[in-house]
Structure formats: structure tokens, C-alpha cells
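I'd like to ask you about the structure that follows.
Yeah, one chain of the complex is gone here, protein chain that is, but the others are all in their spots.
Right after this comes chain A.
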Amino acid sequence: LRKNVEDFTGPRERSDLGFVTFDITADILNGKKCMVFFLTCIHLQSIFDWNVKQLFLYLSAEYSTKNNALNQVVLWDKIMLRGDNPRLSLKDMKSKYFFFDDGNGLKGNRNITLTLSWNVVPNAGILPLVTGSGHVSVPFPDTYETTKSY
């Protein structure tokens, strides 16, 4: 479900605002093939070893516009502590954060790539950022929605 609404933002300029709802099915322990619309299968075995305190998961949208060569917007994040259920099955999620573009680059943008990544926070040591395999491309429509419903 995607709408595109022109609205005002923190910077007090009119920029494109996108609404995205998504499903996430992720199995962080095993590499099972997920059959749902939004697929994120993480093929890593036992990422939660003794030195992993938590994972900071985030869903980011990456795209290019006329204004900016590269844009990345985090739509949703979640903290997964060691011991939490490593299987995620979230349906029909609305983005946690407003998906504002810097300018009007969402209208008619055909290629918005959504990827799930995570930051491994150890008990002590290096802090790596890992991107999950699998991503989804989301196109935005060419017109704006005038309804204010969300």
C-alpha cells in the first residue's frame, strides 16, 4: 500500500512524504526461504553467540532523486536482545518514522529499495553493520494522494 502526499516537514519546506506498509518475515537463526511478500532471509547460523548482546535491526529505504544522488531513510527499527525470539513475523507494519524526502523526489520514483540491516552490539569488541540478503523494490505512483488518511 503506497501513497504519496505532499506535506510540510521539520525543515519547513514542502517535501514529498511517502507511506509504506510492509511485512517482515525474518528468521535470524536458520536460512529458510520465506514466502511472504517482503522477504528477508538471513542466512547466518547462530548469529547470537556468547559475545552478542543485542541486534539493532532497521529497515531502510534507499533511492536516488534529481536533488540527491543517494538517499537513505530508516523507516523502522527494532532492538532484539539475545534471548528474544529470533523469528520475526510482522505483518502490515506501518513505518515507525515519517518517510520524508529531501525535496520532491518520491513522486514517480520507480526504484525505492527496501533492505533490512542490523548492527551487532557485542558485550565488548567490534560493532559491525550487516545487511541482510534479499531486498524489495518499491515504486511510488506518479500522482499525489489528496486524502489525509493513513
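Brief remarks follow.
Keep in mind that, in the parts below, a residue touches a chain if its C-beta (ideal position, glycine included) is under 8 Å from a C-beta of that chain, and two chains touch if they have at least 3 such contacts; residues count from 1.
Criterion: contacts and distances are computed from a predicted model.
Look at the chain that isn't drawn here: its UniProt entry, checked against "Enoyl reductase (ER) domain-containing protein", "Sorting nexin 4", "Origin of replication complex subunit 4" or "Signal peptidase complex catalytic subunit SEC11", names it "Signal peptidase complex catalytic subunit SEC11". One chain of the complex is left out; on chain A, the residues touching it are 10-11, 53-54, 56, 58, 60, 62, 67-74, 77, 79, 81, 97, 102, 117, 119, 121-127, 129.
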